[in-house]
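All protein chains of the complex are present and in place, except for one that has been dropped.
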Amino acid sequence: MKPAPFKYHAPQSLTELVDLMAELEDAKILAGGQSLMPMMNMRFVAPDDVVDINGVSELSFIERANGSLRIGAMTRQKDLLASPEVKDAAPVMREALCHVGHLQTRNRGTIGGSLCHLDPSAELPAIASLYGATLTVAGREGQREVPMEEWVLAYMMPSIAPEEVLVSLSLPVWLAGHGYAYTEFARRHGDFAITGVGALVELSEGVITKAALTVAGADVKPTRLTDVEQSLAGQPANEETFKAAGAEARKIDAMSDTYVSAAYRQRLADTLVQRALATAADRAVGGE
Amino acid sequence: MGVRQTGAEVQRGEDQALLTGRGQYVDDLKLLGMLHGAYLRSPHAHAVIKSIDTSAAESLPGVHAVFTYRDLEEPVNGRQVQPYPNPLIAQDITQYPLAKDEVCYVGEAVAFVVADTRHIAEDALPLIQVDYETLPPIVRLREAMDDDAPRAHKDSPDNLIAQLNITYGDVEPTFAKADHVFKAEFLQHRGGCHAMEGRGVVAQYDAFSDEFTIWSATQCPYLVRRCLATQFDLPESRIRVIAPDVGGGFGPKAGFYVEEIITPWAARKLGRPIKWIEDRKEHFTTTNTQRDTWWELEVAATSKGRIEAIRGRLVNDNGAYVPYGILLPFTMMASFPGPYKILALDLTQDVVFTNTVSNSPVRGAGRPNAAYAIERMIELVSRKLGIDTAEVRRRNFVEKTDFPYQTGLIHFNGRAMTYDSGDYHSLLEKALELADYDGFTARQEEARKDGRYLGIGVSSCVEDTGMGPYEGVTIRVDPKGKIYVSSGAASQGQGHKTVLRQIIADELGVGLDDIHVDIGDTGKFPQGVGTIGSRVGVNIGTAAFGAAAEIREKALALAAEILETDIGNLVFEDGLIRDKGRSNITISLGEIALKLAPMAGAVVPAGHTASLEATSFDASKGPPHASGTNVCELEVDIGTGEVKLLNYCVAHDCGKKINPLIVEGQIVGGVVHGIGNALFEEMIYDDSGQPQNVNYGEYLLPLATEMPPINIVHQETPSPLNPLGLKGAGEGGTIPAANAVIAAIENALRDFDVTIDRYPVTPEYLCNLIDANQT
Amino acid sequence: MADTREITLTVNGKSYTETVETRFNLADILREKLNLTGTHVGCEHGACGACTVLVDGEAVRSCLMLGVQANGKEITTIEGLADGDQLNPLQAAFRKHHGLQCGFCTPGFLTTLTAYLQDNPDPSEEEIREAVSGNICRCTGYQGIVAAALDAAAQMRAR
Partner (left out) sequence: MILTNEFLVALPKDAAMQVLTDVPLIAPCLPGVSVTEAEADTKYAGEATVRLGPVKLTFSGRAEITEIDHTAHTASVRANGADKKGRGGAEATVTFQLKDDDAGGEDAPATRVLVRTDLALNGSIAQYGRASGLIEGVAQELTKEFAANLATVLTAEDGSAFDAGEISGLKLLVKAGIGRLKFGGDKAKNETGAV
């Protein structure tokens, strides 16, 4: 299991990177390498050129400004986990990150890599979906912004041209005191989840004033449950409400594969939506 | 007298090197001029090879050769040697070293590329053009015997490898007059080896002496040597097989594989050493697994839960070839009655071909299959009659007073299966106490108040260990008093060297550090068998004891002469032989050794034989039977189907323990392997015979996070069959584990009246059972 | 022609300058080029953890990192843990608690735990289990490993 031959490039700036990508015909970007390297070792992927962006330091940042949290694509998962900004502004991302792979993979893995690889079960794309995040992509012609709902074209296919580069992700910060949860079910710790659910709620006197819900792993891409979110608004944060939300979530489109059926993924969506909402409501300020 | 080593928690001598990165595994070898090999493997489960064009691959820079079947000469081009021939095998089909004109499973070796690096060898693989014509595969074992089933081998009349029957007692009359007859059908799945080190071969050929040296990550270097001697038509003395440090074996590395033929063959052909290291994907597709068995059983029971007779049939999927005879199918039946006194039994087994990777033993070697089946019968009787499962066991166990107890079956050594010693009742009680079985009902009820579903499961087993014929040990003492020990039995982490040191240190009164051990090298010990079936501790222990006794005898005889005293007055202590009556009168082992191995011109003392050395092939007089009872407590999350293991207790009896640290390590590792089988590990093939999960993201091995605390209590019932009272301990954890887990799940979900009819038990499967029975 | 680069890296305190083929991963470089065969390759797809080494003090799977990416980095492998023949507390605890059998996965567990215990000197059993959940051991059932890690942590705290 050794990779096929390739030519290695290590640009040191975004400009250099974008220029390089415009020139190369069949290049793959190497960020953390935690998905690309296994695929290259197994020769599923055998690009002519590998472009290592670990030297592009301007792609690695976490900043909070104007009600948004902006994260550079090359920011490593371990840095997100350790970041006080993330803990404060988007605690649900921190919770989700605890499910991402293992100690060793989080030390290398990046948020941009996860968003570009787009495994349907992956936690970070689910968080991007939960927040309705905006992604910034750079090409030779300049930069463009892509809302998360347009980012996912299909199974593991992001809306990015071969010559483009993901620069950053920006997500709106919710009110301090909001409730959050990322709950998932995987066969073993650190495995690809079969299904995962992210939830955000704001409460006032025990009533849900705002909610966001995303289901990962059930369908080919993270699914934002906007209808359920709307019906949650104005409801009391109690078991009955969560049960109803779960029942609605169960209707989502889901896929079957060698391991599990669509019906089981839907059943999990039901269970996990209930659990995520309950945890989120528990954590929110403004509960009864 | 020093501290007694045997029975003590001696830290292993092997560990220093392994903990500092100085282990020597086969992939760590670097020989001058060494080339690297990669195999082209069949992408099809079943196909005819019409043509192979290797020209493009051969012309890739860095490639030295590309070999196919046509390049092989006689006798190497014959089918792989059958290590375990048996007249009961109706179709003894083994693999060709490289596929001749038909491939019968995904992964079968078709061509071998030798290149400067493994990278280049892999670059060349897609350049080999193979024209296949696909044939319909047989993939599902239960369809294998259908009249219209595709044949796994195109020229075979059917897919039957062998049909085995065992029977004793009055089966039909017992069923006819039974209080109750219950029936169950279920599927077992066993998964693969998954040693963290895959297989690997480094081969070197010396044209001057016409000798091969082969390093292989094998459990059985002597079996490899013997098979190769036939395959190459060479005397065994020209083939040296070395098992260096081996990164786990678990059964599948006990076989003989085509890479062990082709890699040395190519090394001879090219006059260069060649290394081939199995990568993980190859491990999934080519290393033998032990897989599906379908059981249909009926049990005749009294109203009090006594099992009087069992009858039924099973179908055992042997995969594409017969690499390991029918040892495994045989063991699957021979160990059937387990710890229970079952007076009548009739089982028929069809061993069938499918177009999947071949079958050979995995940890427990058929015993986990048999144990699960009989334990399922206990659960069935318990449930149907409403008698506690522990109580059903009590009512059926072989009694302490029954030993030696003959089950009525025949061991594959040809003798009556005889349990030598044990006390199954007290072992059960020990396990129940450790698990607080009596307090479980209260725990279960308490948890139910919070909507949590707890369950408990019990499982018992008996294991025939220490099988013959022998595992020899040579001990030689040098004039400095250092002890050199060699033995055939290779180690894959079981700590054989430490075990040998402990026994020999005690018998010769020397320190552990004075003993140097070599194992697993056919060049250093003439004849060995292999590390399988929980047999090595018993066999090397017995042989080491025998060889040490001979050394003692030799040394004492000479010492008595030199010290002018009676042999009876002498004792071994700290490397010295001391006269009990005159404590200052001593002679060291080294001095004795020097007298017996003098240099030129001197003479060996009259009446004594040269060299203070001894070789023993003493073995246990029969297979000692270890036993155990496991109790598993767990929780099922009915929202997801997740099974969370809470506590696992083992009561284990392997006779006298040489090293409790090693014994416990074997038990815990074995239990976890069994839990993996019950809950996680599943080798899935699609309908066209393509394996679906050939990576560790999808094939789920147990991880630390999912494993429960495993608590162990020992009982020591020494075996009367060997001088140290030893019984094997390598597989006793695995054998009963699956039923302990599965019975606990059924117990947790008893409100839903769930019966589990397959394993591994997946969360979705459980959810389906829960939903089907939720009213 | 193979794509190569010259790299300089420090392994276990010793500096090496080597010309490496860019497609060789770090594990291959350590084993093939530097003859440091203590780092074992178990799966080559980042799942088993056997090849874990420390890169600038952090546990990393060396099969998922190219050798060229180690240019300028400080690497610690299993060969760099002991002080001569003197096992460090973690290694000694592995031996004492029988935290290894075949020894093949052991280098990955030791390096992973070395980094983990540095950041988390007083972990619970559950935390230890989670820390090593990216490492597979087929022999031990993990119990000896977990016990060894807890014992080593206690000893290192006492120092």
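Descriptive notes on the structure:
Just so it is clear, A, B and C label the chains in written order, and each chain counts residues from 1 on its own.
Definition applied: a residue touches a chain if its C-beta (ideal position, glycine included) is under 8 Å from a C-beta of that chain, and two chains touch if they have at least 3 such contacts.
Nothing here was measured: the structure is a model prediction, and the numbers come from that model.
By the touch rule given at the top, the unshown chain touches A, B in the complete complex.
The missing chain, though absent from the display, is touched by one residue of A:Glu63, A:Glu205, A:Asp253 or A:Asp282; that residue is A:Asp253. For the chain missing from the display, the contacting residue among B:Gly457, B:Pro691 or B:Gly725 is B:Pro691, taking the whole complex into account.
From the options A:His117, A:Arg224, A:Arg250 or A:Arg267, the residue with contact to the chain not on display is A:His117. Of the listed residues B:His189, B:His283, B:Arg376 or B:His625, the one in contact with the hidden chain in the full complex is B:His189.
The residue from B:Pro126, B:Pro235, B:Gly271 or B:Pro469 that touches the chain not shown here is B:Pro126. Remark: the residues of chain A touching the chain excluded from display are 4, 39, 42-46, 117, 152-157, 192, 219-221, 253-262.
Across the interface with the omitted chain, chain B contributes residues 43-44, 106, 125-126, 134, 140-142, 187, 189, 281, 292, 294, 682, 684-688, 690-695, 697-698, 757-758, 764-765, 768.
To be clear about the criterion, only the chains that are shown with their structure count from here on.
Compared on C-beta pairs in contact, B-C and A-B come out with B-C as the pair having more.
For chain A, the chain with the farthest CA centroid is B. Chain B and chain C, compared by their mean Cα positions, are separated by 29 Å.
Residue positions 23, 44-45, 47, 130, 133 of chain C each touch two or more of the other chains.
Among all residues of chain B, those that touch two or more other chains are 119, 279-280, 695, 697, 702-703, 705.
Put simply, chain B touches chain C in their complex at residues 11-12, 14-23, 25, 27-28, 30, 119, 194-197, 245-248, 250, 279-280, 492-495, 661-662, 664-665, 668-673, 695-697, 701-705, 707, 709-710, 733. Within the complex formed with chain B, the chain C residues making contact are 21, 23-24, 31, 35-45, 47-48, 50, 77-79, 81-82, 85, 87, 91, 94-96, 98, 100-107, 110, 128-130, 132-133, 135-146. Contact residues of chain A toward chain C in the complex are 1-8, 10, 30, 33-34, 37-38, 41-42, 50, 52, 54, 78, 101-105, 107-108, 188-190.
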